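All protein chains but one are shown at their positions in the complex.
Note that the chains take the letters A and B in the order they are written out, and that residue 1 is the start of every chain.
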Amino acid sequence: MVTFFQQVVNGLQLGLVYALIALGYTMVYGIIKLINFAHGDVFMVGAFMGYIGFTFVKLPWPVALVMALITCAVIGVINERLVYRPLRYAAKISALISAIGASFFIEYFTSLNFVFGPNYISYTPPIKEITWIIGGVRITDIQVVILVTVAAFLALLQLLIFRTKLGSAMRTVSFDHDAARLMGVDVDRTISFTFFVGSGLAGIGGVLFGFAYPEIWTFLGVMTGLKAFIAAVLGGIGIIPGAVLGALIMGQVEIMTAAYISSQARDAVAFAILIIVLLIRPSGILGRNEPEKI
Amino acid sequence: MNKTKQMVLALVGVVVLYALLKALIVTGIIGPYWQIILNESMIYVIGGLGLSIIYGFTGQFSLGHAAFVGIGAYCAGWFAITFSHYGIWASLGSLVVGMISAGLVGYLIGVPILRLKSDYLGIATLGFNFIVYDGMQNSDKLSSVLGGAQGMTGVPQFQTFEWYFVTAVIVFILVRNLVFSSHGRAFTAIRENETAADVVGISPARTKIMAFTVGCVLAGLGGALYAHNYPYVNPDSFTFLESINYLIIVVLGGMGSMTGTVITAVGWTFLLEVLRMFLSLLGPSFINLRGVLYALILIVVIILRPQGIFGGMEASFLVPYIGRRKSNAAAGS
Partner (left out) sequence: MPLLEVKNLGINFGGLRAVNKFDLEIQAGEIVGVIGPNGAGKTTVFNMLSGYYRPTDGTIAFKGRTMNGLRPFQVAQRGIARTFQNIRLFPQISVLDNVRIAFHPRAGYNMLDSILRTPRFKAREAELTGRAMNLLAVFGLEDKAEIKANGLPYGAQRRLEIARAMAVQPDLLLLDEPAAGMNPAEVQQLVELVRFVKEKFDVTVLLIEHQMGLVMNLCERLVVMDFGEIIASGLPQEVRENPKVLEAYLGRGAVA
């Protein structure tokens, strides 16, 4: 029984990190209906920023966190401007192909020797690992840091979206671009800002991921990003609470599968669950099924 | 130039092309390595045409195409190994096995999944890709021949160009026939406006499933050929990244253009190899530059031509001639 709760805690740790990444996917999809293929790679850059921050620049970890946030946010915005904006009103598939190109670019560029290099990098996280045992379950200080950081940023995000003008603009543009324009919203700037926030969160996710699983490489974003994306779809793509819900579920599913079935089957089981959910609730758990007007 | 003349010229062109390539192979100008690549491009043509039917023509966003190629490869490979004492008949039979196995799985998956809308269908097919990959990794539990994570070896190898070229040409002709028929029109109707197609008497569910099945059959054929072109059939050749390759071929080539799919399939295969060749000449540290260049090319092309290189266009000799005022049958009588 204790092992079960241990796995729940482990799953929570993973799910919280997924949540930060999933939020970026869902916010971008909500506002321009694009699957931001390159988002996972932005997360990867965040992980590397964290690593570089602690290991070479010897920054205290909150500073490294902020550095990663800003770097990734900027990369996200550059991506949007250069690669997505030209195709914003073209066929969605064209924008998706462009996103795929952006993803490959980031992956292969950072793999070059003069950037991050193609190898796996293991390092010691800057937090001394303290463990508490509560009711037989091991909880590390890293897990607490992750929990607190994610919770804090989720709260900030809520504030942003529901209490600020920018947040209100984001919600309006998600609804309808033309209507938003007519109401005086600067659609371009709002979209860029959405990418800024979403990518920044992914950057933080990368740093936290590095704390918990300190082995990183330039293709880290592929699978992790994909799983976070599944999480966002599971919860209802475009719906912010859905991203968090989906991520927490994904984290649990993945850890439980690894613990009780096999480590190899993780992805397959996660996907199988996703497919089943989609067949029952085609728009995700919290998704609203909007029927076509005929 | 009238249609018959165009078609004859096209056929002559194909024969000339074959003769030319064959000459280059026989004289050794195209060495064994490039022969394999040439065969590979034919495989991409076949698989690409499959996805073209599913996505380019019928609009069903499948991100799991490589899984069906893989199913074809494994089933065909298993068959060819198990019945290898029948020699070439085993291999020929394995092509059929590859087609049927992939087509059957495609049908069974298609029935529930094709109800999903665009993006969600893509995600579900992506998921299927992963599930199949996982199955391939564990295939040795089903039969040791299949090899599991290390991959399957022992499939009799046929790298003779004729196999691949002739198959690709036949597939191309048959696909063209399908596209320019009432069934092909039903496919495009679904892509263009599913609601309107419904209202003129075309069953969306049945049409989508049909298109998906046909596309998967072609994927299976491509996979079966793959098994004979390479000494290893490895799960890592059928990941979702490979599905994305097929997607790129279809979209970059131009949705709904067979010409585009074929040319892009061949062109893309060779582009990657040429890049690899060039960069390896510069030195080992430049290998990843290939990925960077690939990505840049992809981005630039799609931004400059969002509809794809041949978007909306088809080689004119492919399009059937339409007679005017043909029959006297009064409409509606």
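The working rule: a residue touches a chain if its C-beta (ideal position, glycine included) is under 8 Å from a C-beta of that chain, and two chains touch if they have at least 3 such contacts.
All of these numbers come straight from a predicted model, not from anything done at the bench.
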Options B:51, B:197 or B:279, residue touching the unrepresented chain: B:197
Listed residues B:178, B:271 or B:315, member touching the removed chain: B:178
Contacting the left-out chain in the complete assembly, out of B:25, B:155 or B:210: B:210
Touch with the omitted chain, as defined above, among B:6, B:143 or B:188: B:188
Chain not shown, touching residues in subunit B: 174, 177-178, 181-186, 188-189, 192-193, 195-204, 210, 256, 312, 322-327, 329-332
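The rule is short, and it goes like this: only the chains that are shown with their structure count from here on.
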Computed distance of Cα centres, subunit B from subunit A, in Å: 33
In the complex, subunit B residues that touch subunit A: 61, 112-113, 115-117, 119-120, 123-124, 126-128, 130-131, 133-135, 137-138, 195, 240, 244, 247-248, 251-252, 255, 285, 288-292, 294-296, 298-299, 302-303, 306-307
Interfacial residue positions of subunit A with respect to subunit B in the complex: 35, 83, 86-87, 90-91, 93-94, 97-98, 100-105, 107-109, 111-113, 118, 226, 230, 233, 237, 264-265, 267-268, 271-272, 274-275, 278-279, 282-283, 292, 294
